[in-house]
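Heads up, one of the protein chains got dropped from this complex, but the rest are sitting where they should.
Up next, subunit A:
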């Protein structure tokens, strides 16, 4: 009889118990909701989850130094692949995102979500101690290139996530508040202005400088979904109805009428939060927010305690990606952000985002493990 304990210990050791616990909570809720929204996809999502957790474990058991050495090649590979997509990529649903590499199709933009913070953290680590304004410009350039390529595909959601992951590294690296505050203020003023003047700027004949008509249309539909109830507005209208009708306690698991009578589009993917809101009510929403808060708190704690700049920046940025995912998805489902195709982290159906996010968790665990090993 072989004693399983050493193996078990080796298996469990790389995992951060707190982070893993929260993650299990989220995945448990995900399974529960998938069973309601799309039970026929349970098996596929179980496989996705298995793959994602394995990837997480694999990364978690690596020391951050190895991640450090992967940073530059991964970034370069990502950029090359993005250019390849531009040249030879497959077009599906009007966007060029996929690259056929013989055995399977891959989506290089997804790789960038991890490669970007790695690369920038690597760069700032390299420049540690002699950081100048010029370095922030270089970082901005390193960030802008892939984001532009992804934006061109076009894939606004992924571009937004990659951009934010890079911006968070730059922020944590110490970009001057003097630069951050005015930009944030300007953005806030701009958004409020649009909200206040929506009646006037959404008239059909008005051209918005620098923007395509469809982009204007998307913003205007967000501001007033009823202006296009059968088209783009339909998603927003139906998901707001699902959320609102759920009330505080919800209609009960598997009893959501919006969900189960097909009024809610994309109910197992981007709009799964509407299912949760409808069936579990505000209680369910608060539960999810709490789980994400715990996840992010733990991530930021790991970042704050990380032993070197690379780890700190990486951990901080990756943690903030979770926030970006969650915020954008929850906002768009509730009709306060445009529909950009960002899934609810680790709950929406689909393998790609799940693997990316679990890799992120793995990186956090790896960084946390570094302290333990030290």
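In this text, a contact is a pair of C-beta atoms (placed from the backbone, for glycine too) under 8 Å apart; a residue touches a chain by one contact, two chains touch by 3 or more; residues count from 1.
The rule we apply is simple: contacts and distances are computed from a predicted model.
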| item | value |
| --- | --- |
| Undepicted complex member, UniProt protein name, chosen from "Phosphate transport system permease protein PstA", "Peptidoglycan D,D-transpeptidase MrdA", "Transporter" or "Anti-sigma regulatory factor" | "Peptidoglycan D,D-transpeptidase MrdA" |
| Touching residue (missing chain; options A:23, A:242 or A:365) | A:242 |
| Touching residue (missing chain; options A:172, A:271, A:310 or A:349) | A:172 |
| Touching residue (missing chain; options A:81, A:99, A:320 or A:340) | A:320 |
| Footprint left on subunit A by the chain that the document does not show | 129, 168, 171-172, 174, 238, 240-248, 257-258, 261-263, 277, 281-282, 285-286, 289, 292-293, 296-297, 300, 303-304, 309, 312, 316, 319-320, 323, 326-327, 330-331, 334, 336 |
